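A short worksheet on the structure shown next.
Every protein chain of the complex appears in place save one, which is left out.
Read from first to last, the chains carry the letters A, B and C; within each, the first residue is number 1.
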Amino acid sequence: MNRQKPKLAVHKFSSCDGCQLALLNLGEPLLQLPDLVDIVHFAEAGPCESDAEVDISLVEGSISTPEDVRRIRQVRENSRFLVALGVCATYGGLQALANFNDRDAWMSAIYPQPQRIDILPTSKGVSDYVKVDLQLQGCPVNSAQVLNALRDLLSGMKPSVAIQSVCLECKRNGVACVLVSKGEPCMGPVTLAGCGALCPANGRGCYGCYGPSELVNDASLAHRFEALGLDPQAVTRRFRFIANNAAAFKAAGDRLEGDPHER
Amino acid sequence: MARDGAIQFAEMTSVEQLSPGLTNEQQPGRYRLRQGDGDRLFDWNHGPQGVKPHCFSPREVLWSEQGEPLRFQPRLPAQAPIALVGVRACDLAALSIQDKHFLHADAPDPHYRQRREQLLLIGVDCAHSAETCFCVSTGDGPALDGGYDIGISELDEGFLLWPGSDKGQTITDRLALQPADDRQLESMLRISTQAAEEQQRSLPQPAELRRLYRRLEHSHWQDVADRCLACGNCTAVCPTCFCYDTGHEMSLDGENAQMVRQWDSCFSAGHSYMAGLLVRANVLQRYRQWLTHKLAGWQEQQGRTGCTGCGRCISWCPVGIDLTQEAAAILREGSVDV
Amino acid sequence: MSDLYLPRTAVIDQRTQESPTIFTLRMQFEDDHAQQAFDFSPGQFNMVTLFGVGEIAISIVNDPQDSHFFDHTIRVVGRVSEGMSGLRPGDRVGIRGPFGRGWPLDEARGKDVLLVTGGLGCAPLVSVIRYLMNRRDQFGHITILQGVKHSSDLIWREQYDIWSREHEVKVLLAADVVTREWRGQQGMVTELIGELNLRIGRAIALLCGPELMMMAAIANLRSMGLADNQIWFSMERNMQCGVGQCGHCQIGPKYVCRDGPVFCYSELADFMGTKGF
Partner (left out) sequence: MSDNREIRIKVPVLTRVEGEGALELDLLNGAIENLKLRIFEPPRLFEKFVEGYERDQVIDMVARICGICPVAYQMSAVQAFERLSDFTPGRWVREMRRVMYCGEWLQSHALHIHLLAAPDFLGFESAIAMAADYPDAVRRGLRLQTLGNDLIALFGGRSVHPVGICVGGFYRAPELKAVEAILQRLRAALPEAEALVAWTSALDFPDDEQSFISVALSDPEEYAIDRGNLVSGQGLDTDIRYFESHFKEVQSPHSTAFHSELDGRPYLTGPLARLNLNFHQLPEPVRRAMDGCGIVFPSHNMFHSIVARALELYFALFEAVRLLEHYQAPQRSREEVTPVEGNAFGCTEAPRGILWHRYDVDDRGIVRYARIVPPTSQNQGRIEEDIRLSLEKMGLDREEEEIRLRAEQVIRNYDPCISCATHFLRLKISHR
């Protein structure tokens, strides 16, 4: 392929920076990247042309201020292919917990002068504002996912994302189910694979940081959690956690909170 | 060996690593190891995996390729010989089903074969049945019935050992063994009869199970679908399930790639995906695919059901769905076949 | 031991754009022996690998007697097919195959053959049409019913013209939506079936296309008196291996890749139309 090197931008919104680290933590392969793409904007790494037109934009973070909204529209306009990285960019992140509460009250509880800070009442994913070409879930996404997507885009392919539950990854790793063998309330059955089933491999239940998988039977799992001894609030907290604003988990949380006995 | 709260095959360097008196408690959706005070080494039944991962690898590279010019290179596994100790009858039966699947004459799988050939199988008669076991009704246990290299039965006073293959024979020939006496043989029989009698579950007979295909519209499917998480654990722990997925992985510079295959499940979306369409879009359809295939489809494909009664899919289902009950319910209630 | 998963390389000789989203690749194995030994029957398919991207099932569309090359007509629907659309003469792909059971040529011999296709030029049937045309004397009347959604979707228009001029060959083209130049019928293929004068006793029907279309056609044919074992069709399912091992392509107890892709209606009657199989 004799084309010019594609241009890449990495944009950050409300986030912990953890998803960009998928690139910055690549180690030596990081130095290979400039052979493949022309990095025009990646503030944390140095290059800073936030308004440049690019082929691929990787976007980290949720949209939570009016300025964010303006900026993400700009990014969309400037990008041929926009990838939302991580649970913040796909679903609003942990900070979307604020959506369930009175954000103003929270602001005044923390800041003496909250009026100085201009924020939206909600924290949401990028696709709530602009068209997103690819969503990579995960809090954080892992390097392999990002590289695979880049690799595909560079060779002109649509990236593909495997849609499976964490359980399958877990079993492939040869880990014994922690829910069954330890009674851990594990979110693996309703969580999208991609992390490598880290939590069960570390002896604990999955806490759903990759967000919902394709078919989420939250009622059945919630029922099981209760049988393991969790009270209804504790069950709600499992769904209303890292990916609380993802539709399936949000619905589950709302329903559980609504009437814990109506099941 | 006991590892992370379950029996698992793991590399062993000394007999001390086996825990005398260890037993397992298995119920739908629940598995616990119990440390008893006996000194028997094989009083447990099994853990989440049978022999499957040792032949049909959960994830492996099938071949690698180079881009310019396009070249494909075989990548067969370099498998060192291993001995699996403590394999049960249900798993040996499952292994022979997988052998038939992966090694059938039209399309023998070289990767599977390579691993399979390196196995030495030391089978053990089950002395107890777990609550979830039903191998008696499938005719696959609890006593060993072929497929092993060396068979073992554990008596209070020691082990009965016998060769099951030429390979096994060369090993037993080299051991200083005492011939078993009648009383010992009797105990051996008694132990497995007792294990058989302990079983609480059973699967309907094959001919009956074929009728599942005539009950595709039964309302009970929805009942299961309401509970099933479509997580695929049942397929992953089942010693006969063989579905896999393939995909390419390219190097960062785009010059090389490899073809990787990994366990898939009929509960995942990709399993029935066709451009723009999911043939099985909901939990009901996926569970129905699993159960009908396992219990009816296999009969046509392999001459027997795909279930050897190990009960893993019951124990390791996070919500305790029990195929023996579901199958029975679908065959029983609402008597009309369609 | 040969590795049944390892593709062999084939070189693209020629590329034809049939429609905005459909293209045909003519190719041959790099290794001459492999090319000479390559023997297939109409209705069979290959697994075609695009470097680093994926492997997909694609029917072979030429006549088996073309021994120096083979053709694949591919429609862009997703990742791999889109990637393949970028292939040019001289590029290489990986090929495994041929796989599967093709059309029932022996059953068809001496009979009238009705070929019904829907959708955008149904590749699995093309090979058999070519086969019949090249052996016109071995078969009875031939009727080709080709339906498309929009008249501009039709590919191989000249081919149909040529075929229609053959002796005892009838070509009926139908489109749901037509433009002014359209010389065929307007409407669904399935409606056309009812207007055919089939010699029921000596006919065999070969179908290919979207499952709903095929279901409707089968219902018509059966109501016209065609027996279940006179109706054959080609199925599609997700395929990862092509050799009956990956488990994806099952319909009930059948593997599409090994027991099909061409099935007799009597073999699958229980499952056709049941959602989820």
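Convention: contacts are C-beta pairs under 8 Å (C-beta built on N, C-alpha and C of every residue); 3 or more make two chains touch, one makes a residue touch a chain.
Note that the coordinates shown come from a computational prediction; the quantities given were computed from them, not determined experimentally.
Sort by label and list the shown chains the missing chain touches.
Computed over the complete complex, the missing chain touches A.
Identify the residue among A:9, A:199 or A:221 that touches the chain left out of the display.
A:199
Among A:98, A:180 or A:193, choose the residue that contacts the chain missing from this document, as touch is defined above.
Residue touching the absent chain, from the options given: A:98.
Contact with the hidden chain only, please: which subunit A residues?
Considering the whole complex, subunit A reaches the absent chain at 12-22, 24-28, 30-31, 33-34, 39, 43-48, 50, 64-65, 68, 93-95, 97-98, 101, 103, 106-107, 109-113, 116-117, 119, 123, 139-140, 142, 195-196, 198-199, 201-204, 207, 209, 233-234, 237, 241-242.
Throughout what follows, only the chains that are shown with their structure count from here on.
Return the chain label for which the distance between chain Cα mean and whole-protein Cα mean is smallest.
Chain nearest the overall C-alpha centroid, as shown: B.
What whole-Å value do you get for the distance between subunit A and subunit B if each is reduced to the mean of its CA atoms?
Centres of subunit A and subunit B (C-alpha means) sit 35 Å apart.
For subunit C, give me the residues that contact two or more of the other chains.
52-53, 78, in rising order.
Name the residues of subunit B that each touch 2 or more other chains.
As it turns out, subunit B has residues touching two or more other chains at 245, 247, 250, 254, 264, 270, 282.
Touching subunit C in the complex: which residues of subunit B?
By the definition above, subunit B touches subunit C via 62-63, 65, 67, 69-72, 74, 76, 101-102, 106-111, 113, 213-214, 216, 242-248, 250, 254, 257, 259, 261, 264, 266, 270-276, 279-280, 282, 284-286, 288-289, 292-293, 296-301.
Please output the residues of subunit C touching subunit B within their complex, sorted ascending.
Counting only subunit C, the residues touching subunit B are 1-9, 49, 51-55, 77-78, 81, 92-94, 236-238, 240-241, 243-248, 250, 252-253, 255, 258, 270, 274-277.
Which of the residues in subunit C come into contact with subunit A in the complex?
52-53, 78-79, 82-83, 86
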